[in-house]
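The next block holds one structure in the form of structure tokens; read it before the comments.
Only one protein chain is missing from this complex, and each of the others stays in its spot.
Note that the chains take the letters A and B in the order they are written out, and that residue 1 is the start of every chain.
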Amino acid sequence: MSTSSTSLPAVRFSNVSKHFGDVKAVDNVSTDILDGEFFSMLGPSGSGKTTCLRLIAGFEMPTSGSIQLHGQEVSGLPPYERDVNTVFQDYALFPHMSVGENIAYGLMIKNAPKAEREKRADDMLEMVRLPGFAKRRPSQLSGGQRQRVALARALINRPRVLLLDEPLGALDLKLRQQMQIELKAIQKQVGITFIFVTHDQEEALTMSDRIAVFNHGRIEQIGSPAEIYEHPQTAFVAGFVGVSNLITGEAASAITGSPATFSIRPEKIHLCEAGAAVSDGECFADGCIREVVYLGVNTRYAVALNGGGDLTVVQQNLESTSMDVLGAQGRSVRLVWRREHNRVISSQ
Amino acid sequence: MRSKPRDTQSASLGLRAAALFALLFLHIPLALILLYTLTVEETAFTFPLPGVTTKWFPETWSRFVGECAPPIVSSVLSEECRTDLWNALTLSLTVATIATAIALVLGTLTALAVSGSKFFGRETISFLVVLPIALPGIVTGIALRSTLGLLDIPFSFWTIVIGHATFCIVTVYNNVIARLRRTSGSLIEASMDLGANTFQTFRHVVLPNVATALLAGGMLAFALSFDEVIVTAFTAGQQNTLPIWIFSQLVRPRDRPVTNVVAVFVIAITTIPILLAHRLTSRDQL
Partner (left out) sequence: MATTSSTRPGLLRRLSTFLFLHPTLSLILLLAPPLLWLGVIYLGSLFALLVQSFFRLDDFSGKIVRDFSLTNYLQLTSRANIDIIARTAGMATAVTLACGLIAFPLAYYIARYAAPRAKGFLYLAVLLPLWSSYLVRVYSWKLILAKEGIISWVVEKLGLTPALDAILQTPIIGGPSLSFSMLGMFFVFVYIWLPYMILPIQAALERIPKSLIEAAGDLGARPGETFRTVILPLAFPGVVAGSIFTFSLTLGDYIIPSIIGNSSFLIGAVVLAHQGTSGNVPLAAAFTVVPMIIMGVYLSIAKRLGAFDAL
């Protein structure tokens, strides 16, 4: 193969749009996905992230713009001519084939000898930690096992890019967290580009090297998980990734002296006695606790500010018990936080 | 476990009686034919049977195979040497086979097109497929006949086949489209994603998944064609399919005992494919 390909981005979107009738599912997206990275597309349903994935896979053709895979223009190529494989949301395991036949499907299509097919299918099963499952039927597997088979099937062709369409969506919480770690480990092991579509911000933050946050067919922000979480550039990103308080207008002026909208994460705010001292470099706001939700590990307070608006505050239950925190409702408090945690949101 | 609504526990006596009545109403008449195959009477349907005999079974059998003395001089049809039933049966079987084959191809193509994409006019096509059995059979029959007349096409084996294939398409279509709807669309995408082109995908993924639905649709089409009389009467000309033979016996009864046995035979031959088709597709109906 060519030697210069490593320096090229795995996927390059140049002004890509995809319209379904009047709906702009993808609206003029341009971005590069680097070779070997774990890239997540995060956004609510209908934000265009899945359409982007399908454009890369070749199930949809862009209305305009161009898509390159490792420098090669693929806009006119059908899925079977692209060096890309997909793990589907519903796994799409062939019900009439055994697990082994499912995994070896790509090799069968390439007319690989039967012995090689079986050998490599067994290797893949080993990798996804399902050794000895080759003879079973997909219907005999649990959700988590199907997910692993789908992964093995997509990886056996040794694609240069693996697309994952909300593959963990159907699993329960414990299994999902376990699979997040495994997926990341497998990606490190095989060293290929993973493009991961999800609406779960925690999942994206856990696994990704970089995240693109989608909204209304556009990318709102691209960055590392820390950048996305700590420096949201738009109100949408601030609200979608984690929980954020958005403070606007007069309430913002009262706190910072400037009417510019800013966001502040609930866990950055200290809940103090009314009239508590405030040191340099700190912001504060006074209010009274409107609502208390006890969440076990921590407690969430909704505080009605005297200057108008609500702030959500999350405090760890380090020493407090449920009795203490639930008794706090109606109490006057002062909220204090460090000024540098304020994120001014660019107005759009 | 106690969350079931009360009415699943037991039905009222009146409801049970009414349901039982409907069930008996549906099945007693067919049981009666079975009973009448044993009657000794040749010209009436007296109940209770005046006497019991099994001689009509061999008698009917001879009408199928034509066990008779002069095998060569067949121009003279003697009473003892008629294979009219055999001729009708083979005609019916051949027509049903060819009509089913045509319906399988056309029904599958339509189902693939309708399920594969959302195009303008999908509803119209579904409607068009159903129309030949939704419209009264006599309309289809007389329409085909008058067209044949207008175009001066003589009645033949093929005019029967054309009529049958037309109304058999829907059974194949319905079965295949039900299966395709149940089959996740991402299976086809997964296959192409893994390197299979359209034809390979059809062969390795689509066909195996719809195979039993095709079989079921084909068997129902066969049963439908094998039994059809309303349209056939208009497109058959002088030829007798088995149902037309029975029909002529009903209008002008000549061989009542033989007709009884043939009726039982027809029930048996249509029931088997229906039961098989039901087994093959029972999951689609859920």
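Note that a contact is a pair of C-beta atoms (placed from the backbone, for glycine too) under 8 Å apart; a residue touches a chain by one contact, two chains touch by 3 or more.
None of the values given here were measured: they were computed from a predicted structure.
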(message) So there's a chain missing from this view; which of the remaining chains does it actually touch?
(response) A, B
(message) For a quick check of understanding: of B:L38, B:A101 or B:V139, which residue touches the chain that isn't displayed?
(response) B:V139
(request) Check each of B:V65, B:L207 or B:L250 against the chain that is not shown and name the one that touches it. (result) B:L250
(request) May I ask which residue of A:E81, A:E202 or A:E291 touches the chain that does not appear here? (result) A:E81
(message) List every residue of subunit B that touches the chain not included in the displayed model.
(response) 3-8, 10-11, 15-16, 18-19, 21-23, 25-27, 29-30, 32-33, 36, 44-48, 102, 105-107, 109-110, 112-113, 116-117, 119, 125, 128-129, 131-132, 134-140, 142-147, 149-150, 162, 165-166, 169, 192, 197-200, 220, 223-224, 227, 229-230, 233-234, 243, 246-247, 250-251, 259, 263, 266-267, 270-271, 274-275, 278, 282
(message) For subunit A, which positions touch the chain that isn't shown here?
(response) 61, 76-78, 80-81, 111
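Quick note on the criterion: only the chains that are shown with their structure count from here on.
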(request) Could you tell me the distance, in whole angstrom, between the mean C-alpha positions of subunit A and subunit B? (result) 55
(request) Report the residues of subunit B in contact with subunit A in the complex, numbered from low to high. (result) 184, 186-187, 189-197, 200, 204-205, 208-209
(request) Over in the complex, which subunit A residues touch subunit B? Could you list them? (result) 57-59, 78-80, 84-86, 88-90, 92, 94-96, 105-106, 108-110, 153-154, 157
